[in-house]
Each structure stands twice: as structure tokens, then as C-alpha cells.
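A protein chain is absent from this complex, but the other protein chains hold their places.
Take a look at subunit A:
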């Protein structure tokens, strides 16, 4: 990325802000010969393109009067900028995939998207999901794919071999780690992969459900500026990461190992636990297909077993921009509806390796799902789930991954790391103009 690219990105950011209010109207489509053509935009890479292709094929078979053209764009920061640019220049495709939660709010959905609150599938959505695709004025998105959880993925085969039980509290978890270290010296009790810095955040982000069960008002009070990570229960995630480092439980190459190394170690039994997002099971499916049935998952344990709950990341969603009008809008709504119809669900469970349960009751859990899904489902059935903090609060400091790398490498103490993160968060909250900071 050279200087010009960076300047371009900054220029986009600035102009998007200035122009998003002015963006309305325009567009419109023409139908010829009774068929309508709509565009569907999805993100490059991974499973989203095969899913989109299969979905379009099934949809066109059921709806011969609509032609859907697939478009793709990169994800990540570039994708965010591009999505905002397209919305503000009225060039957005008729249906598009994007994140739910705080990134959706940054698109200004009330001005740029078509509300879908009156659609028939809305009633089937789980409450948690409906919340992350809505503003006070309406609901804008339909889910694509399954939810996923941020928790400890573990090697079942190893657990059986050593006769271990799934831990429900932090002390049980540490006891398991000690057993593994003592009885299987070749196996790293906990895998950490700071070569990909984002993977270091799971101890903190995945612990959020436990924080919220200890203090049900935590997320709301945190947004208001009345809670911080420097105090319990927020501190627990940082503290546990420090304890795990001090007990020397990590794989030897943890400072440079990558995300994919980590999954390979887990799959091949070189590591026992890997705190990670469960949609990474699709990477195991690609690289170590035989090991998929050996992988299970449990929630990051809280100090008090009663508080242990699992942190859920909601799936992305599909949206219709307000530039889609007339017969295209009608066709686009049919396409969105199709995603969560029985046929659409069948396509989703066929193409995707699910990382968790679906968030709409319209889609049943697939029967041949890997065992990890059954593990997650148990938490859903018992109600021990909480959406990740990024879905409940607009604040997420950009430096968390650097701070957790430092804590996990023993460079910074948990208390200092938490304090640094609070400072990081304070700046962001002030930029967002939130009250109480």
C-alpha cells in the first residue's frame, strides 16, 4: 500500500461523511421481456462466493422471472470504505452482504437502506440477531450463514485419552492444563498464535459472556462510561491470559505462530486448547478434514462456574440499499426472503460448514453437522449465551490486539494492559461523541 492509496482511503473516509446525508434518490431499473435483473454483492474469499453461487442457482430455478448477477468485493477495511463509497454514490448493488452490529450502524442505515421490518421472515429471527440489524426506526437485514462463538476449541481425542472432563470454572480449566502438561509433555496445553495478532484477543473478547453474567448491566454501563476493564469482572479476561502465560502453558512458538499453524496443531493433537472463533472449523475442514470430528468446544470458563456462558458472534446479513426501486426492489425482497426459506436453508447447510446454530427458527440445524455444533447447541438450549460486546456497544478500541499480545507474552501485566485498553477505548468513545466520557 503506497502513499497514494492511503491518501485515497483517507479521502474516501472524509468525503463519505460529508456526502452520506446528501445521498438519496437516483438509480432505478428497466425490465425487459418480463424478467428483472438484480445484482447481488458479496465478499470475496472463503465460503461466501460458493454460497452465493449456489443460492442464486436455486433462486433462479424457483423464480424464472428474475436474473441475479453476482458481484464480489474485498472484505476488511478496503471493503468498508468501498461499501460506504458505493452507498454514497448510489452505485450499490441491489442486494448486498455486510456485517451486522456496529459496522452496520456506521452505514447510517436509516438513510441508506430499505427497512425490511414488514417482511414475513422477521418473526423467525432470534431476538439477539434482530437487535444487531436494527435501528430504533426499523430492521434492515436478513441473516446469512450461522452464528459462531468465541470459545475454547479443544481436541476431544486428547481429552478422552487423558480422561479429562470439560471444565466449567477457571480452576478446573487450569487443573486440566496441568494434567496435560504432566502426562503429555509433547502437547501444548494452550495454543496461542501471535503471528496473527487478532487471534490474541479471544481471552478478553470470549470472556465477555462471563462478565455479562456476573454483572447483567455491564454492557450498558460500559457504553455510558461507568464500567472499565481495569476492574473485575472485566479484568478477568486479561488476568486469565496472564495466568496462562505465567504457568508456561503456551506452545513454544506462540510469538510467531499463525492462525493456521494453531488450527493445525489443534487438529493434529499437538495442542489441546485453542481459544478461537468456531467458524475456523471450515479451515480445519479444508486442511485437516479427518480431524473435524475430533474437535469440540466449551465456553471460556469464568472464575465462578455459575457465571460461565458462551460469547456469540452474530452472522453477517444481507441488506437492500434505498437506491433499489420498483420491480427491482420487489425482486430483491423476494431474493432476501429466499435466503431463509426452506430451500434457502437447505442450500446454506449444504454449502457452509456451520460454525454454530442458525439465528432464525426457519432454518433447522443440519443433521450431519460436526460435533462442535452439538457442543454449541447445548449452550443455546440452556440459555447460557450472550452476544459479543461489539454487538451490544459501539465501543471497541482499535489497539486491543496489540495489548493482548503484550499481556499474553508477559511484557505487560494484566492490570496495566487493562488500563491501557481503557485509555484506548476512552479515545474512541470521545470520537464517537458518547455521553459520560
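Keep this in mind: contacts are C-beta pairs under 8 Å (C-beta built on N, C-alpha and C of every residue); 3 or more make two chains touch, one makes a residue touch a chain; residues count from 1.
In this section, contacts and distances are computed from a predicted model.
J.: Missing chain's UniProt protein name, "Formate dehydrogenase subunit alpha", "3-isopropylmalate dehydratase large subunit", "ABC transporter permease subunit" or "histidine kinase"?
T.: "ABC transporter permease subunit"
J.: Considering the whole complex, which of A:97, A:147, A:283 or A:348 touches the chain not shown?
T.: The single option touching the absent chain is A:283.
J.: Consider the whole complex, including the chain that is not shown, and state which of A:258, A:337 or A:428 touches that chain.
T.: Among A:258, A:337 or A:428, only A:258 touches the chain that is not shown.
J.: Would you mind spotting which of A:89, A:168 or A:428 touches the chain that isn't drawn?
T.: Spelled out, the listed residue whose C-beta touches the missing chain is A:89.
J.: Provide the residue numbers of subunit A that touch the chain removed from this figure.
T.: 1, 4-5, 7-12, 15-16, 19, 43-49, 70-76, 78, 81-82, 85-86, 88-89, 91, 198, 258-261, 264, 277, 279-280, 282-283, 286-288
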